[in-house]
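The structure under discussion is supplied below as structure tokens; questions concerning it will follow.
As you look at this complex, bear in mind that one protein chain is not there, while each of the others sits in place.
Take a look at subunit A:
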Amino acid sequence: MKIASVIACGVLALGAAGAAHADEFTKEDLARWQEQFDGVVKEGRNLWTSPDIGKNGVVCAQCHPNAANTHPETYPKFQKQLGKVANLWEMVNWCLRNPLEGDPMAADDPRMTAMLAYIAWERRGVKLEPGKH
């Protein structure tokens, strides 16, 4: 009880001292977040056209110009070839292994995040339809 009161007092004191509240953000924050996102999308586009993520020189953009026919808005969905509901990153890994004859990436590999960000950006404006074929 005593400890809790001390913490509560501390929080109040911080608030009184003028530090930002969790739910307040500025135009500068928004600009920074957008910049971070745009940078990751750009990195995703670089990887999309890079022969270095596979092992045979084939790049993602060869079959998927502007990331078309990747349909991020339909995932997760049932993939009959995998026999289960899958996420888009699993399909990216399928392409890395097969047409690109390379190694798969971890789901949270920053390169995977970048490619998924690029795919989503190219598909912006399309409504979500999880499960659609």
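By our rule, contacts are C-beta pairs under 8 Å (C-beta built on N, C-alpha and C of every residue); 3 or more make two chains touch, one makes a residue touch a chain; residues count from 1.
Criterion: contacts and distances are computed from a predicted model.
Student: Since a chain is absent, check the UniProt entry for it and pick the matching name: "Metallophosphoesterase", "succinate dehydrogenase", "Sarcosine oxidase subunit alpha family protein" or "Amino acid ABC transporter permease".
Tutor: Answer from the UniProt record of the missing subunit chain: "Metallophosphoesterase".
Student: When the complex is taken as a whole, what residues of subunit A touch the one chain not shown?
Tutor: Listed in rising order, the touching residues are 49, 56-58, 61-66, 68-69, 71, 81, 94-95, 98-99, 101, 122-126, 133.
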